[in-house]
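Here the complex is missing a single protein chain, while all its other protein chains stay put.
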Amino acid sequence: MIDFGFAPMEVSVHNMDTADLSLAHWINLHDETFNHCIACGSCAATCTAGQFTNFSFREVCHAIRRGEIKSAIDESEKCMLCGKCTLVCPRNVNTRNIIMLIRKANLTFRP
Amino acid sequence: MRYHPFTLPFSIGLGFIMLYIIVMWTIWIVRLSRREQKIVWKRLFSFRTISAIWESIREGLLHRNIFKRNVLLGYMHMSLAFGWFMLIVLGNLEARLYPHGVINPPYYPIFFEFFRHDLTPLHEYEEIFTFLMDFFLLMVISGVSLAFFKRFRSRTLGMKRTTRHILIDRIAITALWFIFPLRLFAESVTAGLYNTGHFFTNFIGQWVIYNLPLDYLYYPAWWAYSIALGVFFITMPFSRYMHIPAEILLIFLRKYGVKEKESHSTFTKIELSACSRCGICIDACQLSTSLNISDTQPAYFIRDLRYSQPNERLRETCMMCMRCLEACPVGIEITRIRENERREHPLFSASSYGYINGYKYPKAKVAYFAGCMGHLTPSVIKSTLALFDAANVDYTFIDKNGSICCGRPLQMNGQVEAAKQLIDKNNHLIGESGAEVLVTSCPICAREFATSYHLAIPVLHHSQFLLELTQQKRLNFNQSGLKVTYHDPCELSRGLHITSEPRELLQHAVILSNGSKETESKSLCCGGSLGITNISMAERNKIATDTLNEIVAESSSYLATACPMCRKTFANAQDKIKVLDIAEILEKNLNFAPEKVSEKNQSPIKQQAVIS
Amino acid sequence: MKKVAVIGGGVTGLEAASQLAQMGYTVTVFEKNSAAGGHVSKWDRLFPNRRHSIEVVNELKSYLNGNPAIYLSTAINKVTKKDNRFQLEAYNQVFEADAVLIATGFELFPAERKEEYGYGIYDNVITSAELEGMFKENGYPVKRNGDKPKRLAFIHCVGSRDEKVKRPYCSKVCCVTAVKQAIEVKEAIPEAEIFCLYMDLRMFGPGYEDLYKEAQQKGINFIRGRLSEASELEGSRVLIKTEDTLSSKPLKMSVDMVVLMVGMSPAQGTDELIAALGLQPNKDGFVEITDYHLNPVKTKVDGVFAAGACTGPNNITDSINAARSAAVEIHKYLNNK
Partner (left out) sequence: MKPEGKKRIWSEYQKDIADDKFYFVRSCIRQTFFPGSDTTFLKILREVLGKDVYENPDHTTCTGIGYHTEVVPFPTIQTVVARNFALMREKGYVNYTPSCVTSFGIYTEILETWHHFPEEKEKTRGYLKKATGREFEEPENLAHTSDVLYKFRNEIAAKAKYKLINKHTGKPLKVVDHIGCHYAKMFPSKGVGGAEYPQVLAGLVEAFGGEVIDYPERRHCCGFGFRQYFVQANRGYSISASKKKFESMEPFQPDFIITNCPGCNYFMDRWQYALGEMEGKTYGQNGEGIPVLTYEEVAGLVLGFDPWEMGMQMHQTDVEPLLRKMGVEYDPDKKYKGPNGEDLGKPMSPRFVKENA
């Protein structure tokens, strides 16, 4: 191969035809509130961990819905499990349970 | 005659169970840690032993704790345990009144009625003994009847739900239930033939003699009785009835100071065996009473843990509110065991929270820590700080710009390695702040600070601190005359045993009125629990409203609580009653004494808090 | 007996006519199509409770018992006012009335104007109205080749909130319609994967938000982003591209069918109709109302009233309310004259 000093970039697009949604389905199977999210961001705004880092529960869930399993699982570890998000979520998404499910997925789903 | 082959099933069973108990006790004791063994030896010849004996009698035979819960239920347990015990003791004594003398084979007193009819007593108290034997047999039979009745109408005995037993328990319980009716029958048949009984057995014997062919039933009756005993003994080690020997050992070890550690130990094995699956924990559990989740309570969790591994659902479906712990007649450290079991399943790594490294708390004298949940109830923070101001406390709101979680939620969910990172960081930062006392309005944090941190300074819940200020006359309140129900948060009441301070404090401003007995150490959980993740918000709300319906006295204007999470959970669940934190109620009724105000005006330097 | 002319025989026109007739006026409804009922009669079921629209239409039609009378296939070309009397011209006929209610409703946005979406070009790009037709006919959507689609995308805001096609306004009903239709497709074809591409979900009415949550529970996926372009793939599948704005990343996927949630556009001809009276459309092209708060059916011209979707996007409830409001206002006007 010739090195021309440049190369095609990684494709930065969600391709829903190839996205691995197995984790999303698995979580939904165990907690249907996963689907109830309206992406309002209350969880991320109130997040104790979010004061110190860019952790966002909403983004983690979103990444799972787009098949970005590895980054979502890695990111989920920043959660302190404090439960503020559960108390503020307007759609009663069982946020802590979903974090626990994602952490459990770390043992089984991690690609 | 001193022998008959029908005694064999009993003798084999007894031999087996005695051997088993000796072996198990030895194994357990040998496997205790060196330190535990040391304290046991050290304390063996002390008052603790006497105390343990008394407790064994009190709880093992008389079942005082269960009596306290429900008289009929207590009687049922007592009649079986104490009644049987008395039958054994009296039987032994009685047998010694007869010519064969002091040394008897073990089966002899048990089947004494069989052997007795051709003997002449040596003693004038024979009449009393036969009476007592009949009396206690009647007692046991009444207990068995109640136990049988309980299977169908448990509510009469104060139990909404009873344990659903596994096969081995069903076999053992059936054997147990058969022992006494069979004994009664065998003794009655004998009494019918030989008039050896007293009011009970003779009475039945007379009835039997006219109705049944006694000669044919005589030996089969004794055989059946012996077999029932044998079956019971053989099944005992593998069934719930292992709790009988295990509980005795447990009581002694506990008295000597052995307890659960941060992971499962030999002591855990003893505790697991000491659970009789009586099912009292099921009714104590609000998951059962409010949500109909009645298969994850300690009776089942401990059972599965004893035999193998509880599944994930069993392990996780618990609010960790400790009501079962409070209710358990055996005093098994259920919540601790469950937490330890959760620890076996770490989900977070030990390097999750690198991002908090740069964070700092400001310098402080009296450090006020609102905690995560506290930040969701700013009115609690505002009122607390207003009270501090009124009392001229030189405080610093150390997590004003954000808390690092205390680690309790992670810990409750078994994520101990992860929690440790937060604990270490907070511990260091609080130490660095130079605080002399740490006050928090969150019982969750308070419990964690008090039990998992190694802080060199006192940790106070704000109710304790405010009470102290009030006692020092640095705070004055107007009595509003309003009636208020106080709700004990789990972590505060059962976790830290703080129940009187909030009440004493509140009474300065309001009149307390409780609508329920489920208070203080028995208080009901709000449902907001951080110890559970797998119930929905609707289910949490159901628990919250059930709790409010139970505890709020009709005359109450407010529900007072002392935990930001309880406050939020109750407030989110309903609109009927306003929920306020203690601090909020107190601030409303704050009375600035005139001299206080002038003092404040004169001296801008705040007084230093004096906390013992 | 005073006469009222109602132009338009959709829900608004029929309801207003019925109310006015009950008040004792002689009412005539002019409907340019060959049947009354307007757009609603082409719909299968209605949000939020998925009632069959035929029930609503039949009930409204049942009021037509001589008074009100209806002229079908009668398009009014011009209305003129002379001494407080109105003359309505249709073909060669002239009708007279003491008051006129404009209830000409709306037209569906012509989806082919969003060229990049490929409506009318790609086999399996259809409009929400066509999907309703499929529900009516089969109970489920069908691809052009007759198969059931297994993966569908609903595209919100087609011809709404889009200055490029001169529809800067929100059509109000498309969000909830999309959600309703998505649920219906999911029920008809349980294995179907359904995606809604939305900008905002404007679930303003009673039961609408519940419908949205029901859709979420049924596993319908919501992606926030406007369709940028669609392309046809082999097998007449459609590749759609959007930005997943919640993650600030482009997103693409292929689907079997694209449903364009076409918005409400001003009905053609209404401008010309009202021009002779000196009325102008508002900036969005709908009939201008003088007081949107206190008198939302009154126009600049005395005796001319406008109600329903000719004044702007409306749902059925709004239209019925406006129709009744118009009846009251017309009554007041005719009594004070």
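Order of writing sets the chain letters: A, B and C. Residues in each chain are counted from 1.
Everything below uses one rule, namely that a contact is a pair of C-beta atoms (placed from the backbone, for glycine too) under 8 Å apart; a residue touches a chain by one contact, two chains touch by 3 or more.
What you are looking at is a predicted structure, and each value in this text was computed from that prediction instead of being measured.
Student: Counting the whole assembly, list the visible chains that the omitted chain makes contact with.
Tutor: Counting the whole assembly, the omitted chain is in touch with A, C.
Student: From the listed residues C:Gly120, C:Gly139, C:Pro206 or C:Gly278, report the one that touches the chain absent from this view.
Tutor: With C:Gly120, C:Gly139, C:Pro206 or C:Gly278 as choices, the missing chain is touched by C:Gly120.
Student: Quick one: which of C:Glu107, C:Glu229 or C:Asp271 touches the chain that's been left out?
Tutor: Selected residue, touching the omitted chain: C:Glu229.
Student: For chain C, which residues lie in contact with the unshown chain of the complex?
Tutor: 112, 115-116, 118-123, 229, 231-234, 236, 239
Student: For chain A, which residues lie in contact with the unshown chain of the complex?
Tutor: 1-2, 4-9, 11
In this section, only the chains that are shown with their structure count from here on.
Student: Taking each chain's centre as the mean position of its Cα atoms, how many Å separate chain B from chain C?
Tutor: 65
Student: How many Å are there between the centre of chain A and the centre of chain B, using C-alpha atoms for each centre?
Tutor: 39
Student: What parts of chain B, by residue number, touch at least two of the other chains?
Tutor: In chain B, nothing touches at least two other chains.
Student: Can you list every residue of chain A that touches 2 or more other chains, as numbers and ranges?
Tutor: none
Student: Spell out the residues on chain B that touch chain A in their complex, using ranges where they run on.
Tutor: Residue positions touching the partner: 316, 347-349, 352-353, 355-356, 359, 372-373, 375-376, 401-405, 407, 409-410, 413, 415, 422, 528, 530, 533-538, 565, 568-569, 572.
Student: Please give the residue numbers of chain C that touch chain A in the complex, ascending.
Tutor: 195, 201, 213, 216-217, 219, 221, 224, 244, 246-247, 249-254
Student: Given the complex with chain B, which residues does chain A contribute to the contact?
Tutor: Residue list for chain A touching chain B: 31, 33, 46, 48-49, 51-53, 55, 77-78, 80-84, 86-89, 92, 94, 96-97, 99-100, 103-104, 106-107.
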